[in-house]
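My questions all concern the structure below.
The complex is shown incomplete by one protein chain, all other protein chains being positioned as in the whole.
Our next item is chain A:
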Amino acid sequence: MSKKEKILLRATIAFAAMFALAPVANAMHIMEGYLPAAFCVAWGVVCLPFLVTGFISLKKKLNENRKSITLIAMSGAFIFVISSLKIPSVTGSCSHMTGTGLGAILFGPAAVSVLGIIVLLFQAVLLAHGGLTTLGANTFSMAVAGPLLSFGIYKLCSKCKVNRKTAVFLAAFLGDLFTYCVTSIQLAVAYPSEAGGVAASAVKFLGVFAPTQLPLAVIEGILTVVIVIGLETYAKPELKAIGFLKGAK
């Protein structure tokens, strides 16, 4: 590990130890049946344009090269597997990555939106993370909003010539945080507080989930950096095949 990584790691450990109480920290999937029907439909509709864009771009990719279907499917399965594995944590609690930042950086936000809804559907049916009625809301926060921000930050950082590891960390970390904020706001809009309305409610939801989500976002950022370092070391040809690492040798 480089010196910078070491510093980063120590900071995380200190940070995560502060929240050592958190018992189980799943990624922030809104559970089945938790949102009112009108909101389920509304979030689904909001996702539609992104899904259609993603769908068209996938279709175009497949028309250019039919062979990429297995590659796309493998990427989807990879996102599912990486987000269903228990990640290391200081407290021995059980938490999972969202994988959205990594997916957005590697495959682009358009592909991730379609892969994301499929992965979320599987997570709901196979693992009961999230649900069928809340699929729209979860898709918006985890497969649209988070990845879009991650991708934007990553591109912005590469434009500003920020070092790649920092860019990857920021993209994954902020993408994760953004997902958590969006989910809190989704819950707050559905259940405004009796005292103070939507804004107060959003603060409450943010506060309640902060102890689990903040350390998780840091760990997710670090893991994403380590994964990208590993890929750059061992999988350059594969990375070029998916369009990551364009100019690199």
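What we mean here is this: contacts are C-beta pairs under 8 Å (C-beta built on N, C-alpha and C of every residue); 3 or more make two chains touch, one makes a residue touch a chain; residues count from 1.
One rule holds in what follows: contacts and distances are computed from a predicted model.
Q: Assuming one chain is omitted from the figure, identify its UniProt name from "Sulfur compound chelating protein SoxZ", "Cobalt ECF transporter T component CbiQ", "Glycosyltransferase family 2 protein" or "Cell division protein".
A: "Cobalt ECF transporter T component CbiQ"
Q: Since one chain isn't shown, list which residues of chain A touch it in the complete complex.
A: 1, 9, 13, 23-26, 28-37, 40, 55, 58-59, 62, 66-67, 69-78, 80-82, 84-85, 87-90, 102, 106, 114-115, 118-119, 121-122, 124-129, 131-133, 187, 191, 193-196, 200-201, 204-205, 207-209, 219, 222-223, 225-231, 233-235, 238, 241-242
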